[in-house]
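Every protein chain of the complex appears in place save one, which is left out.
And now, chain A:
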Amino acid sequence: MQKKGMYSVEDILQIQQVSKKYWSKQAVRDISFTLGPGKIIGLLGSNGSGKTTIMKMIAGLAQPTSGKIAVYGNPVGVETKSLISFMPDQPLTESWMTVGDALRFYSDFFADFDQAKAERMLDFMKLSLADKVRSLSKGMSERLQLTLALSRKASLYLLDEPLGGVDPVARTRILNALVEFYEEDSSILISTHLVSDIERIFDEVIMVKNGEMVMHGNVEELRLQHGKSMDELFREVFAEC
């Protein structure tokens, strides 16, 4: 598969035996997986399981201690920045900004930012350009961050805890937006510990526990195999802690 004139590789993301140590703390231990295009993947784990570290390493914001990460065959680095849109769990916007400023800020930073799509999404999210970022509720702020991240034309979207601290109504709106605005040739990796609300939009799930990958599979196959929901499997995996 040809993408943006680079290597012809079928997998969007390849992670090979990646480990990460912060001083003496082993955050991630020997993780390997690949992700294909056109998928929504859940990265599931409890707090401190290594989800954010994995996301940051894919985004190029943290260096693996060992192992390799490649996006369309390119090692993570300057070249892969334009292929990846990362939504961190801490907002990138400043408190003095309006929503309109935030959009301009993003479009200045990212050549692939699609202003028209961003405005359509804002409308869907019931946000307006004049809203002050400072006065947004937690749920509205998450909706803005998601709008900014998904309005870039990327191959891989990394959404770190997009549902954290968001009330059920806002959560539904975020899920609807994901289904509505997701581009089918890209993939979305979503980290979360809230599984039951979101499991219906996943193609695959990856479960990480204490920095190690304990499960990776197609959601429908896992349901067929275990006769259980992802939420139940998740609880089983983490009950052993």
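Details
Methods note: a contact is a pair of C-beta atoms (placed from the backbone, for glycine too) under 8 Å apart; a residue touches a chain by one contact, two chains touch by 3 or more; residues count from 1.
In this section, contacts and distances are computed from a predicted model.
Going by its UniProt record, the hidden chain of the complex is named "GntR family transcriptional regulator" among "GntR family transcriptional regulator", "FAD-binding protein", "Imidazole glycerol phosphate synthase subunit HisH" or "Simple sugar transport system permease protein".
Across the entire complex, the residue among A:R29, A:K81 or A:R223 in touch with the chain not shown is A:R223. Where chain A meets the chain that is not shown, the touching residues are 38-40, 172, 175-176, 179-180, 182, 184, 196, 199-203, 220, 223-224, 227-232.
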